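All protein chains but one are shown in place.
The first chain written gets the first letter, and so on, giving A and B; residue counts start at 1 in each chain.
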Amino acid sequence: MTAPAAAPKAAPVLEVRDLSVRFRPRGGNLVHAVSGLSYTVAAGRTVAIIGESGSGKTASSRAIMGLLPRSAQVSGSVLLSGTELTGLSPRALRRHRGSDVAMIFQDPARSLNPTMKVGPQIAEAIRAHKKVGRAEARERVIELFKLVRLSAPEQRYDEYPHQFSGGMRQRVMIAMALSCSPKLLIADEATTALDVTTQAQIMRLLAELQEQLGMAILMISHDLGLAASYADEVVVMYAGRTVERASVRELFGNVRMPYTSALLGAVPRLDRAAHTPLPVVPGRPPDLSAEAAGCPFAPRCPRAADKCAERRPAFDEHKPGHWYACWYPLPDGPRAVEAGLANTGPSATGGAR
Amino acid sequence: MTVQSTNRTDNLAAAADPEAAVSVPPPGTPQAPPPAGLLRFPLLRSSRFRLAVRRLLTAIPVVWGVTFLGFTVLNLLPGDAAQALLGADATPQEVAKLSHQLHLDQPFFTRYWNWLTSALSGHLGNSLGSGQQVTAILVQRLPVTFELLLYAFIVSLLIAIPVATFAARKPGGIFDSITTFIALVGLSVAPYILALLLILFFAVDLSLFPALGWTPISGGLGSNLRSLTLPALSLGFPIGCFYTRLLRADVLEQLDEDYVVTAHAKGLPGWRVLLRHATPNSMFGLITVVALNAGTFLGGTVIVEQIFGLPGIGEELFQAIQTRDSPVLEGIVVVFAVLVVVIGLLADLLYAALDPRIRYDNPGQ
Partner (left out) sequence: MTIPVSEAAVAAIPAATASRARGRLRQTLALYVPTGLLAAIIVACFLYPLVGNVPPPVGGSVLDAGLPAGTAGHPFGTDTSGNDIFSRLLYGGRVSLEVGAATQVIGMILGGLIGMIAGYSRGLLAAVLMRVLDTLIAFPALVLALAIAEGLGPGELHVIWALSFFSVPAFARLARAATLRLRDQNFMLAAALSGTPRWRIVAFHLAPNLLPQQLTFALLGAGVAIIQEGALSFLSLGVPPPGASWGNMIASGMQTMSVRPSLVLLPCLALLITVAALNLLGDALRARWSAR
């Protein structure tokens, strides 16, 4: 999973182009949850979407699955193995959900029907897409349990969700997601609710399954460390827009966007002296109902200048394989992580590239 | 059956090897000694059983309080049974004589104590008016009321469940708006008003159902049900509307839950998500409400039985109040109170039956 960034050879499993999602909550203004999101995910690769809460990362993944509330307006293009998903009728969309693209969620405790046995919940997913008998479906479910390394799979079939631990529940969710061999698996904060040890187990399991089955994984998280360990490519979102996108190595090695750098800087590190204050990003994410003129990060950016507040920087491929949207990006080099926070203006570095 | 292990050794072992089941303790961990005494029997260890016992125990003082309150109220009222029985033109001596015969001249607490002690041994006394055994009266009249209540309850569920489920599919849609309005109006209708309107329409104009009287099952199941249909509708429709509104709100709430999103993400069709996932999980609220409303439901039988001339408990109650027949009244009050308690208990058991989280909560297993 941490192979060097290479151009995908086959057609991408998921191609998102200029995706926008807008909501109008009751009695409120139009909220631009996602604006102009574009990325691709190739088979066998993992793309991580990183952002704070409210960055639009979850809304974008729900838009792909068609799981947004009725009042949401979605525009742009989502191509799943060449099939356009936006604009599909609910019935047509349903055929793809669970079979071609599957999703696992953050809280496995609440994501399973508490009054239904676990086995039938998965069998139900299988039988929704394929005409198989009950016995055959049960066999398949037990196979899936073995695949996700759940012990005593035959017994587990007839047990209820509350009888499982958190990690085991998430394995059940993975089994459910894999039941129809999807081409794309979306993991929406799948390990956020788990303790660190279980998190590692689950991520390793996903990595192995990816190698075995060759599926693409879209990983949604706020945890850069997780992305560093398990993703091939990272897309950083802020206020509903992409602000930086690159392969993992390139991003962590040559971070450009001050926001990304700040995120990196906010990760607690073992090599800092004890009691070093954790550098947090001051301020709060912007109100998504107001379409700001300039760069959305400008109010909080230590390197912001007047230009940043007036005109929004374009999200371009400034370097092969490395997209970002910034007027005054950080210079090359690992020092950029610390430098990004120490600098208070564009003059300290060399201005825009 | 798995129990999540809080044993640190277990968790570390699991971390090292994800295939090790957390639920099976590694060999060598000391086992808890087998429970002794009464706790040998698994049933008595079940927390559900203990909960039921606790509920029963707390219900007893309430039932007792109810009987005491009933006795008090009846005796605080002016006039007494003797007077009521003999009528207005009885002489004071006649009234006094009958009073003495019926033990009505004994002090309040003596009479209550006598009643309580004989009630606890199963004798509820005799009617002051007819001399009949109260238990005999109850046995005779209970089945009618029971059948009416059951029929009305089924009617209310037949209304509530389909309507609420269907309305929740498109909240704010046409079906939902219309049925919400009808439900609000429907629950504003008192059973007796609906009874009269139904009689006017069905029995008088259309002559489909009898307006009066009750045919026992011995007279044929068909006519038995026909004689109870209008009463059951009068009782069941308003409360069915009430249940509809509650169930609809519950289903909508369930539809916002995470497992419903999972169900959609699996690619299940909408109707299946609704019927197989959301609706069953919405039943718990309904069960609670049914139990809480048991008293009102029972109370409705009084008037409905009057209007339709059904020989049930409600009609007997009304007569007993008018004739100050305290043994009969006490007997009925006890029956009502016990029924409410039993319904509450049944609700608890139903919870346990439907919610596996409660069912599989056996400590010490």
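Quick note on the criterion: contacts are C-beta pairs under 8 Å (C-beta built on N, C-alpha and C of every residue); 3 or more make two chains touch, one makes a residue touch a chain.
Please read these numbers as outputs of a predicted model, since none were measured by experiment.
Peer 1: Can you say which of B:Val189, B:Leu225 or B:Ile287 touches the chain missing from this structure?
Peer 2: Looking across B:Val189, B:Leu225 or B:Ile287, the contact with the absent chain belongs to B:Val189.
Peer 1: Out of B:Ile161, B:Val333 or B:Ala352, point to the residue that touches the absent chain in the complete complex.
Peer 2: Of all options in B:Ile161, B:Val333 or B:Ala352, contact with the hidden chain holds for B:Val333.
Peer 1: Determine which one of B:Leu148, B:Ala164, B:Ile199 or B:Val290 touches the chain that has been left out.
Peer 2: B:Ile199
Peer 1: At which residues does chain B meet the chain that is not included here?
Peer 2: So the residues of chain B touching the missing chain come out as 61-63, 65-66, 69-70, 73-74, 76-79, 168-170, 172, 184-185, 187-190, 192-193, 196-197, 199-200, 204, 255-256, 260-261, 264, 270, 273-274, 295, 298-299, 302-303, 306, 317-318, 321-322, 329, 332-333, 336-337, 340-341.
Keep in mind that, in the parts below, only the chains that are shown with their structure count from here on.
Peer 1: Give, as an integer number of Å, the spacing between the C-alpha centres of chain B and chain A.
Peer 2: Centre-to-centre distance between chain A and chain B: 51 Å.
Peer 1: Could you pull out which chain A residues touch chain B in their complex?
Peer 2: 65, 67, 90, 94-99, 102-103, 105, 107, 110-116, 124-125, 128-129, 149, 151-152, 159-160, 162-165, 168, 173, 176, 180, 197-198, 201, 205
Peer 1: Under the touch definition given earlier, write down the residues of chain B that touch chain A in their complex.
Peer 2: 1-2, 4, 11, 15, 18-24, 257-259, 261-270, 272, 276-277, 280-281, 354-357, 360
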